[in-house]
Every structure is written in structure tokens, then in C-alpha cells.
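With one protein chain removed, the remaining protein chains of the complex are shown where they sit.
Each chain carries a letter (A, B and C) given by its place in the written order, and its residues are counted from 1.
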Amino acid sequence: MQQRSAAQSAIIDRGDDRLDEHFERVRSGSTALAQGLSPEDQVVQSMPDSSPVKWHLAHTTWFFETFLLKPNLPSYEPFDSSFGYLFNSYYEAVGTRHPRAARGLVTRPGIAEVMAYREHVDTEMLRLLAGAAADTLKPLVTLGLAHEEQHQELILMDLLHLFSCNPLAPAYRPVRTRLQPDPDAGRWIAFDGGIVGIGHDGKGFAFDNEGPRHDALVRPFRLFSRPVTNGEWRIFIAEGGYRTPTLWLADGWAAVNAQGWEAPGYWRQRDQGWTQFTLMGEVPLDDTAPVCHVSYYEADAFARWAGKRLPTEFEWEVAARGLPAVGNMIGSGLLRPVTGEPALDAPGQMFGDVWEWTSSAYAAYPGFRPATGAVGEYNGKFMANQFVLRGGCCATPERHVRATYRNFFYPHQRWMFAGLRLAEDA
Amino acid sequence: MQQRSAAQSAIIDRGDDRLDEHFERVRSGSTALAQGLSPEDQVVQSMPDSSPVKWHLAHTTWFFETFLLKPNLPSYEPFDSSFGYLFNSYYEAVGTRHPRAARGLVTRPGIAEVMAYREHVDTEMLRLLAGAAADTLKPLVTLGLAHEEQHQELILMDLLHLFSCNPLAPAYRPVRTRLQPDPDAGRWIAFDGGIVGIGHDGKGFAFDNEGPRHDALVRPFRLFSRPVTNGEWRIFIAEGGYRTPTLWLADGWAAVNAQGWEAPGYWRQRDQGWTQFTLMGEVPLDDTAPVCHVSYYEADAFARWAGKRLPTEFEWEVAARGLPAVGNMIGSGLLRPVTGEPALDAPGQMFGDVWEWTSSAYAAYPGFRPATGAVGEYNGKFMANQFVLRGGCCATPERHVRATYRNFFYPHQRWMFAGLRLAEDA
Amino acid sequence: MQQRSAAQSAIIDRGDDRLDEHFERVRSGSTALAQGLSPEDQVVQSMPDSSPVKWHLAHTTWFFETFLLKPNLPSYEPFDSSFGYLFNSYYEAVGTRHPRAARGLVTRPGIAEVMAYREHVDTEMLRLLAGAAADTLKPLVTLGLAHEEQHQELILMDLLHLFSCNPLAPAYRPVRTRLQPDPDAGRWIAFDGGIVGIGHDGKGFAFDNEGPRHDALVRPFRLFSRPVTNGEWRIFIAEGGYRTPTLWLADGWAAVNAQGWEAPGYWRQRDQGWTQFTLMGEVPLDDTAPVCHVSYYEADAFARWAGKRLPTEFEWEVAARGLPAVGNMIGSGLLRPVTGEPALDAPGQMFGDVWEWTSSAYAAYPGFRPATGAVGEYNGKFMANQFVLRGGCCATPERHVRATYRNFFYPHQRWMFAGLRLAEDA
Partner (left out) sequence: MQQRSAAQSAIIDRGDDRLDEHFERVRSGSTALAQGLSPEDQVVQSMPDSSPVKWHLAHTTWFFETFLLKPNLPSYEPFDSSFGYLFNSYYEAVGTRHPRAARGLVTRPGIAEVMAYREHVDTEMLRLLAGAAADTLKPLVTLGLAHEEQHQELILMDLLHLFSCNPLAPAYRPVRTRLQPDPDAGRWIAFDGGIVGIGHDGKGFAFDNEGPRHDALVRPFRLFSRPVTNGEWRIFIAEGGYRTPTLWLADGWAAVNAQGWEAPGYWRQRDQGWTQFTLMGEVPLDDTAPVCHVSYYEADAFARWAGKRLPTEFEWEVAARGLPAVGNMIGSGLLRPVTGEPALDAPGQMFGDVWEWTSSAYAAYPGFRPATGAVGEYNGKFMANQFVLRGGCCATPERHVRATYRNFFYPHQRWMFAGLRLAEDA
């Protein structure tokens, strides 16, 4: 998701609210995330994979200015002509852009100007949406909002990384407590195989990489009723998981040694035991919550150690299809994966909490064609060297994910909220 | 293939010759490759991905000593106890090993001792094969020989790279001329879709990653009758292929810029036009021969530029299954891909000339389990970040490849003899 | 100066103002530099050699808290106990510290808290200076103020670099115009040789590396009446200076090729000619002003190209000793080197405008001993691989430099205001 396109193949209104309300809801969701942050918090880029909050706020705005306002609102006056260069992410077709790794060096415009930029564009957008062309533009607006939701999740990922670099371990938000369910040993849920339809069926919004819908052959399999937990991961560590080369992919073992991995990302070994750095600061590790911030290599090694495997993305989609796409997402305010309610007949926590690594390399579905125009640039261009994750996480906006949603990251990356769920052949 | 395991799931004699004759044929094939090479040629390692010829000759011998002689010939006396450390490639289960990138720093033992090592092991192996246990050991011996054939191809790849670093452009072998067929415009061959059996069926030798045989769903497709040629690649260059970011995967475009790629590997731009550095030295580029030494990124970009795509590995296997696995391989002595005879009803040059990139990420087949024991270490451990290539090349030993054979390389690598063939949806 | 200690051997009041007035003058000079900067401008670190403005403001304050208040003011309550770790620069003796290259990742405390920290410490310091111990502490306070002046210059250097990374080319200050003197062809000023006293004579403040004063043997020499100008450097470029290996030190030639140097730092080639990025934004190059932002390697190559040489630091000191240490420094508000008035009997512009590279490797004077205690840590520890520069620059506080002052940088560095002056044997 770190380099997320905004293309779509078929865009149909999900009908949950009016377009202008939808617009205002998503846009204000982004600025709400910045509340309580200082200008300093919003300008710094803590690693090449991440971006400053200010950049996210500007780039999502640039999307509407570039693809909606400029082509469709004749009276539109750009807020600042230099922003096109500064806030383009990777759309080659709309001109050159500022290098990704240097985003944190741009201190001017500051956050105040970026907020003014947002207001300027929002005002004009509402004017546009009140006009006759609104219906025609709906697909593109919806796309821009889905795109902005992706950046909302990135904002939280990037802030977590930034704050983790601060020796004072600042908290982004106070801890929100909740009633903790009893721990659940979990169980295996069986699924039949056969020829199944995979991919988005064309109703409601979806990104282009979720289609075309096509048949796939799936073999009978079992999926575990919940994600792997921190407590289970502790056993993996204790039993030498990070020191046993035969558990690892060759590239994974190289990463373990090059990076000095001994535990998931943001885990810290203290005298009194493991803690975890979170958006609420450093807290004791919760043994029954899903493990988070593990790379594909770690997820794969854990599964091998457990004598199981990761599910394919098709298996995951088969298991998820009938389930409501709800769970512990950004709206809960918990901002961390938590212990789930025990699941019986169907796998639990399929949506929210943690993105779940699948064993599927991110690739085009048969017949995939990128959308035309700059907007279509590209989910396709990231289709090498990455793996698919499914289901959304505690930082994903509600109503953003669905059973067919394909997220993807490089196998060495850990700063997203990624965990895993085990599978086995039936 | 640069880090190639030797595991297999089911090993059955292909019945073409007696085991001892098979052994002597393959083993002498390796030493034949070293003929005409100086000790200097055989000790140097020209990049981390490659190995010295001397190392290949010793490592393949170490395989027989370690997995056949030591466990099965009680009277066997190791040639030199230090060789176990020096010539282990990556088998973690049999102890520590010399770092891969430092193989070229070991000047002692020299090539003379390594040849004595080979003779020592060969003599003892023939003694072993004359004994009662020969039948039982046949699968493991056959595996060792297939493993050695892989290193024969690596020897040629690595020599080509080494000699390409020498400003004097030495030739490994003299040019062997041949009657050149007429150029062929080529044509599309159509294939039906459906549920097809993929993978090795258990008759004859195969590597473990070729199984288990399983059903796969393939859609109707067309495959071109021949690989893409040098002449076609020249047009791609002339039309700005290497300068057009929208043709490339994001990681591919980064590689183009980081490596300064402007043409396939070993191409050289001279005043009089393009030449190619080959095992016969620097020669004029042959426009009708298959393009070679292209990375996955380049193959993928070319296909996009051509408005086509790469085939999946399943499509390739469907197209190849009925064809004899013969072609321009090492035995032809040509040591380069050459223009093929026009193909009509079935795709031509499916075997030999160039390995063909597929769009399939290298992954385990459903139900895949690595072989047990050190020998089973691992095709599995390379199953991330690589892509599958099919069909063998001009440096592959005859009888080594088959329709189910899966080779794999990282998408940025170019020193193997890799080209491409176009596909499209039917 | 980028890693500048604050040790001194002999500290005597220069008598120009009362200690508390001196304290307030220097301290308020630092905050004045931050005026007009946004919080964003003050938190970002644009390269490992530089530091955020916020860090400079905090670190100089930490010096007074750590070395003056904590040991000498019993009632002192630290502003924040974590600041000791965050704002220590490199004093090993006072505990661990935050890694230099990660200074830009600390967004909290923000600039508001750092300003409160300054006020807290200033208040307490004035209380301390009003007490009985003031006389005893005067040397250490003076040292702390000289140290802070060094960081004032660093603030300007680091801001220039930061703003140069911004594609919008922001200006830190508006251009202040001045009456431009007539261009000066310049002339050679001759100096006798002999045994001369070198180093600080013990009157007034000096850093420890300026002593002990000792005899040195200097041969007759000539020094040019002004620094090398931009216009002269343009000829060097035009005549292939950056493309002629025989003009360069071997390490310098390697730097030219590795860094792609084709002109001094901050020069930009535009359609209409060369410009220079300055603290006033991008401005046309001023041909008669001293060239600035050249590395030692470039200065040395230029001198060789000119058939001259750089002066030794002893020669420079001999030439400067009688002159008033005044010139175009920070107080002029010009913030850039400018054309000087023609000099006749004595070299002009010896102080201010640009630091002048000497050919002297930075080394200890005979008998040099670092000051004892943490404060004495260390000018000595930088005495390898750097070269001495003399005379101060347009970003140096008035009254900070003197004829014996030794600045030092690595030969590849360019972000300081460094130029050169030619010398030759008499």
C-alpha cells in the first residue's frame, strides 16, 4: 500500500451516502488524524518508505485538484502552481515529481499552507459536486476518496514509525481500554475446493487489481479460526525460531541476519519482559492479541515452524466472501490489534486487526488491463516482488476493505499492521 | 539456477543407459568443459552470483563424496577433510561453509588438486556402483548427476561473465558455423483452455519442485511460434523502450536507472553497430537469432511494448508437453542461441537456445513437501522473489530438461541465457 | 567546525563587556537567527553532517545546564531529565547520546518547548552570574558563549543546505543591497621568513587547539591581496578544470567523479548562465565576489591550475597577525561573501567573507594537551584527515575569530562558507 495507485476498473456507487457527504466525511477524516500533531510531527520523514503527514494531506488534495478540478471546473484557479511537482506521488504521465526519499526535506510550504490548500480544494470540489457533472464524475470522485482512505492508513503507519525513532517514546493517542474477551485456543474451519469465482463482481467500488473476476481452481483446505497471537510468537522466539536457518526462505534468512531481527517490529526487550511500541506509546505485550508488524519472511518461517502454511489469496477470499467486512478498524479508536471473540463456524477477525499475509505473489488476474489515462497508473506496475495481504487492519478506515481487496507489500517490510493466519490442506 | 538444489521427489531411471555409464558420461562432460582453460581462468570469481570453474568442479564432486560415498562405502577415505567446508554450497544441515562471495579467494587447493579429487571420487564411485547397493542408490546418484548437469550450464554462464570483464575479449571456443535458415516472420499458435494436469507425472527423474502433479485451470491462449529476436529487440531500443517509464514495472524502471541498462547483457555499441560478447568472443549481432541475456524486467517491458504478455508457466507447459525435448543445447557446440527453422503447427525452439521467462512467480505447487534430509535442502527455500523460466538453453546439457522443468532466477539477473516468447489471450 | 569542541587552555576576559551582558548578547543572537523560521524549518535535518536548528538551540543550552548550572547552582532543577541524552553532541564522558544522524527524527520536544528550555536556563544562568561564583565561572561561561557562536554559524550553514533541497528555493532573508566597489585585479604581498611565534599568546579567550604558542620556521612567501573570485573560478571551469585529472589530488579526482562535481557547491547552471543558491534564494553569480563552497580538493586543484599553491596555516597567521579581525561577518546582514575593497600593502578580506583553506593538515601544536574534564573533549580527537581553514566568513559572529583561530573540515566538505587565497614562494 505504500505506493498505492488509485485506478479502478468498474466504479459504481455503494449507495451508502450522497457523494458530497461522502466527500466531506472522508476529507474530514484525514484532518482529524492530524489533530494533536505539532507542525514538527507532520513534516519529518523517518525512512524512505514513509512520507510526512503533511505530504499525505497535500498529495490526496493534489489528486482532486489534478484529476477532478483542473479538467472539469473551468473557473478553477490552482492554489499554487508548484504543488503539482511537489505532491505528485508517482504518476509519470502527469509530469516530473519530487523524489520520494526527499519528501521530508521540504519544510515550505508548511502545514498551515497545506491546510489552506485543502480548504481551497474542498470548497471548489463541493462547488463541482453541486453542478451538473456530478453524476459523471462520481466514479472518479469515489476513486479519489478510496485513495485518500489508503493514505489515512499510511498516516498512522508512518507516524508509528516516526514516533518509534524518538527516544522519548511519545504517544500519538491515549490508550482506550476495552473489555477483554477470554483467550481462545482456536480451531480449524474446513472449506471445500472446486472451481470458484475470484475477484470483484462489479457491484460497488473496487480497485482495478481486484478484477477481472475469473474462475480459479481451489483445493479443499482448512483455515484457522483466528490470527496467530503474540503469545504464540513468543514460543516461536523461545524455541529459536530466529536462529534456525532451515525454517526460513533463503532471502528471509539473509534479511534476519542483515537486519538483526530477533522479534517482530516494535517489540522491545526490557528487564521485565517484552513490550511493544504502539500509537499509544510503549505498552506491555498483550499475549492474546494478534501478532503484528511481521514481514512475509517471518510469517512464512512461523508457518513452517508450526508445520502449517500460509493460505493462498484465493483460499482467503473463499473463506471471507460471505462475511461482513467489519471488525476492529480505525473507527474503534483502539489503534492496535486486539484479542478477538472466539469464532466457531466461520473464521473470526478476517477483517480488521491485522492484514494477513498470503502465500500469493502479487500478480495480475487473467485478462487484467490497467485503466486508461494517468489515473490508471498503476496497480500493475507493482506486480513483481510483492506478496498479497488481505482483510484490513486496525488502521484501515471502515467500509474501505472487502473480501476481494488486495493489499501488497514487499516480503521484507514490517511497518504496516501485518500479521498472519495459518492454513493447511484438508 | 544459480543456487540450485538437488532434491527430488520421485526418482525413476529413465532407462537410457547403465548407471555407471551415465555417471561416467556426465562426469567427463564437466571436465571436457574445462579443456583449454588455464588455471587462472578456473580460479577467478567475477561477481558474487558466479563461482570459479574450479569450485564447480569440486562442489559437484563433493556432492558424491558427501551424500554417496561417506554414508555407503565403509572403506571410503575422504580425499581431504577440509573440502567439506570449502565446497559445500548452501546445505545448512551438513555444517558450516565458506562464504559464497569469497569462493574466488581460495587459490589453494589449485585446479590440479581438484582434478585429483575428481579422479579419487570417480574411482570410488565406480567401485560403489559395481557393488550390491547400486540399485538402491540409483535415485541419489541420478540426482547427483542432474545436479552436476546444472553446474555444467553454470560453468558456461560464469565463464562468459568472466571473459566479458577482460578488456582483451578472449574467446572460450572458436566460432562453429552453421547453415542459417531463412528468417521467419513467425505466427500465433492457439491452445484450448480447461483443467489440465501440471507437473511431473512420476516417470523418470524430476526435481522435487516439479511436483506434485496437480490440476490447474488454464484459459484459452495463443503462443508465438518462436522467441523474440535480436532484430525485434533493436526496434524496441530504437523506439525508446529503455527510456519510457510507463512500459516498465516500478522495480524494473529502478533497475534500468540504477544499472544504466540500454540494451541486453553483453551487447556492445560500436561505431559499426551492435555487437554481442559471446563464448566465441565479440561477434556482430545476429538479427534473426533469439534475444538473450535479458532480465525479467526487460522481458516484461518488451511484452508490454508489443501489446502482448509473457505466458504463464502453465501455459508454457501445456504448449510444450507433447514436444520432444530437443533443440540447440550444449551438444551442438554452437554455444549461442541461433535462428530457428520456421515452425507451423506447434511452437518452435521450445527447448534449447534460450530459457524463456514466464510471468509466474516461482512458488510451491499445491501439496509440495521438500524431500527429507540434507539432500532435500531446498528448492523450497528459493520460493520468493524469483520468476520461473522454462525450456533450457544453448548451454544446457542434452536430456537435462523436460516440459515440466522449472528454472528460476531473480527478475534483475541477466547472466544466464534467458530470452522470451510472447503470449496473448485467445 | 561541524564537530566543534569547546575546550580552551587559557581563558581571560576580553574585557569588552560585562559577563552577564555578554551572555545575553550571545544568547539572544541565537534566537534572532530563528526569527522568521517555521517550526518545520527548525526540525528537519537535511544530511548527516548538518543538524536541525532546534537541535542547535537546545544543544547550546544543554552546555550551560550541564557544565555550569548543575555543578554550581545547588537549587537548580533540570528542565527535563531526558534532554541530557537528546542534546549531548559528542561528549563521551557525560554519558550516552542520541545518534547524530537521527537528530532530525525527534519531533518532540518541539521548538516551543526548546524555547522554554532556553528561557529556563537563561533565567537560572543570570541568577548564577549575579552570585559570588561569577568570577570563578567566567572562563567556562566565556567558553560556552564561544561554543554557541560556533553553532550560530552552523545554523546558517545548515539552513542554507536545507533550503537548497527545496525545489521552491525559499529565501531565508531578503537580499540586502550594498554599494559594490570596483573590481580589483589584485596583487601579491610579500612577507619575510624566519622563526615566528605561532599560536595564541594567552591574552583573551582562545580554544585549546590554538596553543601552545610555539616557534615555527617560515620561509619568505607572497600572499595574494584578495581571495579567488567567482569570475576566476569560471575560467577554471571553462578551461576544463573539472575534467583534467592531472590537476587533482588522487582522492580529489575520485571525489569529482563520485559526486559529479562540475562547479562549486550551490552553483546552478541555467539557460541564462550560472546562478548561486544563497540564504537569499537563487541569485545571479557575482563575478567579483569570492568563490565560496569549494572543497579542499577543489581549492588545491585551482591553485595547481593557476601555477600557485595554498598558503600554510602559519603563513596565513603571519600575514594576518597585525590586522584587525573585522570584515563581512554575520553582523553585516549580507549573509554572503562580497567583493572587497582593493587592498594595497596588506592582504584584504583576511577576516570574514569566506574561510580560507590552507595546505596544513589539522594537527596538534607541539606540546598540545587537551583540557581536563568533559569540557576538554576534544579538539584533539578531530586531528586526522581534516585541513585547517582560517579567517572566518560572512556567517561568523563578529568578535568570534582572531588571527590564531583554527577552523577545520574534511577535504571533501562544501557546505561551509569556504573559499581560498593563493600563495607562492618568495
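Things to note:
Keep in mind that, in the parts below, a contact is a pair of C-beta atoms (placed from the backbone, for glycine too) under 8 Å apart; a residue touches a chain by one contact, two chains touch by 3 or more.
What you are looking at is a predicted structure, and each value in this text was computed from that prediction instead of being measured.
The undisplayed chain touches these shown chains across the complete complex, B, C. Between the chain not shown and the residues C:216, C:320 or C:335, the one that touches is C:216. Looking at C:55, C:205 or C:248, the residue that reaches the missing chain in the full complex is C:248. Within the whole complex, the absent chain has one touching residue among B:110, B:197 or B:220, and that is B:110. Remark: the omitted chain is touched by one listed residue; of B:162, B:198 or B:403 this is B:162. Interface residues of chain C facing the missing partner chain: 3, 90, 92-93, 195, 214-217, 219, 245-246, 248-253, 296-297, 300, 359-361, 363-364, 366-367, 377-378, 381-385, 387, 411, 425. Mapped onto chain B, the footprint of the missing chain covers residues 38-44, 46, 54, 82, 85-86, 98, 102, 104-111, 162, 165-168, 170.
Basically, only the chains that are shown with their structure count from here on.
Touch-path distance (fewest steps) from chain B to chain C is 2. Look at the CA centroids: the one farthest from the centroid of chain B belongs to C. Each chain gets one centre point, the mean of its Cα atoms, and the points for chain B and chain C are 59 Å apart. With centres defined as mean CA coordinates, chain C is found 47 Å away from chain A. Here the CA centre of chain A is 38 Å from the CA centre of chain B. Along chain B, no residue makes contact with two or more other chains.
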